[in-house]
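Sending over a structure as structure tokens; questions will come in a sec.
What you see is the complex with one protein chain gone and the rest in place.
Read from first to last, the chains carry the letters A and B; within each, the first residue is number 1.
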Amino acid sequence: MTVSAIEFSRLGPPKLRLYAMRCTACGTLSPWWERHHCYHCGGSEMVEQELAGRGELTNYTVVHYPPRDFLGQEPYVVGHITMDEGVLIPAPVVGVAPEDVRVGTRVKATLRRMKLGHEGDIYYSQKFVVDEEAPAG
Amino acid sequence: MAELIRYGAYLPRYRAPLAEIQSFYGRPGRPRARALCTPALDEDALTMAHEAAGEALAGAEAPGTLIALTQSPPFGLRKLSATLARTLGLAAETVPIDLGGHAGGLLDALALASALARDGSPALVVASDHLVSHEERVCDLLSAGGAAAFLVGAAGGFARLGPAARAGREVYDVWRLGTEPEPRYRLEVLFDAYAATTTAALAELERQTERAAGDYAAVCPSQPHPQTLRGLGRAGVGPQQLEHTSFVGEIGNLGAASVGLALALGLDRAEPGQHLLALGYGGGEAIAQDIEVTAPSPAVGAAERIPGEAIDLSTYYRWTRGRQAEPH
Partner (left out) sequence: MRVGVLGIGKTPHKIQHDKSLRDLVVEAGRAAMADAGVEPSDIQALYVGNCGSVGFNYENSTGLMSAHHLGLVPSGAVRVEAACGTGAWALHLGCTAILSGLYDTVMVLGAEKMNDLATVEGTSIIAQAADSKEEYFSGLTFPSGVALTARKYMQTYGLTEEDLAHTSVKNHHYGARNPYAHLRFECTVEEVMRSAKVADPLKLYEVCPMTDAGSALVLCREEILRDRPEVPQVYVTATQMATGTWYAATDTLADAHALLAAPAQRAYEMAGIGAEDIDVAEIYNSFAIQEPLGIEALGFAPQGEGWKGAADGSTWIDGKVGVNLSGGLLCKGHPLGATGSTQAVDIVEQLRGTAPEGMQRPDAEIGISACRGGPGAVGAIHIYQRLEG
């Protein structure tokens, strides 16, 4: 949850693009929130790396009791997507019925409206849809 | 003359049952559209613009200008085009420009883009709308949502943007006062003004191009209501010219994206040597433009996106009603 438009400005740029954090010491990619510290090697210098947007659904759950910002969207799928670059990104998977979701499905990122901040500041971020162009199986 | 280099179109996947919506509100008569193309709760004019723009830009050089137009911006007093440019990862050199005002604005934007496009620096035009009206008004305004995008360059395209003609009159057909959240409308005025101004614009375009309305391979019009398409017959447009570019009877009114989707449908099927007629209408003004296809078009398959996934009445109600209750 976010507090105010001040926080929105501080977060900038907000997640208008899909990116991960690369450790300058060991090169491992971590999710976008690891701005301070590399969980793998303990390194303390992390830089942004944009992701191409394609990956594989390696785990998922279906949320039936949403938090306030997601009211009305339930039931919705939240997936763990292993991006082609190797990093695991958590994100909703949309445009597919929860009962049709499978581990192993190829997915690609799309831009969606995530929530309305406390002061009417709008947060956009990436959700994922099934990648129709990916080879089947 | 500027050229179209690439284009894109995005339609949300969900189709709301207009017959049931009408029945729910006790409205008699046959529903004027089979379904309403309904953006999901997490979609808005920005997210749809992003999808259409992404398709139009794929593989192309970054544009020098991005022109965004919508009648339903998620926010005011700050630029949709600027945020959209950021979502597309466009360089700081891309100048963001917002247009608003009327549903036919795509052709205004193409005119602006034509003037701004230079060799090596095309202009991207993105039209996106997420019309939401509530209660029984939705039965008349056929409010739906979608987006279309066009990359305009000085050269190197597949179609030339030809002469354009305009005609307008001072009317209130669909409008909204500055402080109001929902549109007001007078359909009789809309049908009348659409027919009259289009006829005048088409006549003027014929005078410039020496090509009659009936001689275009396809007509790609704004279509806020099926009745407006019927009015085109009186201006010399034949049903076969609208056969593949009509969609309002299937999915409803896409506002500023309407003429964009019609144009995408027309371009998908166009052959080199053919001329298409783009026809934008809004707020009492019609703009007619001749577009000459010179090379095979980079088709996007817009027609396949018209059918979608049915949602039930309760889902439609939850997705649209809630937006009236909370700031959107």
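By our rule, a contact is a pair of C-beta atoms (placed from the backbone, for glycine too) under 8 Å apart; a residue touches a chain by one contact, two chains touch by 3 or more.
As the structure is a prediction and not an experimental result, all values here were calculated from the model.
Asker: Using the contact definition given at the top, list the shown chains touched by the missing chain.
Answerer: Every shown chain touched by the left-out chain: A.
Asker: Consider the whole complex, including the chain that is not shown, and state which of A:Ile89, A:Val107 or A:Val130 touches that chain.
Answerer: From the options A:Ile89, A:Val107 or A:Val130, the contact with the absent chain belongs to A:Ile89.
Asker: Check the options A:Ser9, A:Thr24, A:Ser44 or A:Asn59 and report the residue that touches the missing chain.
Answerer: Candidates A:Ser9, A:Thr24, A:Ser44 or A:Asn59; residue touching the omitted chain: A:Asn59.
Asker: Since one chain has been left out of the picture, which residues of chain A touch it in the full complex?
Answerer: 1-2, 15, 30-33, 39, 59-71, 73, 75-76, 78, 80, 88-92, 98, 103, 114-115, 123, 125
Operating definition for what follows: only the chains that are shown with their structure count from here on.
Asker: So, what's the distance in Å between the C-alpha centres of chain B and chain A?
Answerer: Centres of chain A and chain B (C-alpha means) sit 31 Å apart.
Asker: Can you list the residues on chain A that touch chain B in the complex?
Answerer: 13, 16-17, 50, 72-73, 94-95, 110-114, 116, 120, 122, 124, 127
Asker: Which residues of chain B touch chain A in their complex?
Answerer: Residues 13, 40-44, 46-47, 50-51, 74-75, 83, 86-87, 89, 318-319, 322, 326-328 of chain B touch chain A in their complex.
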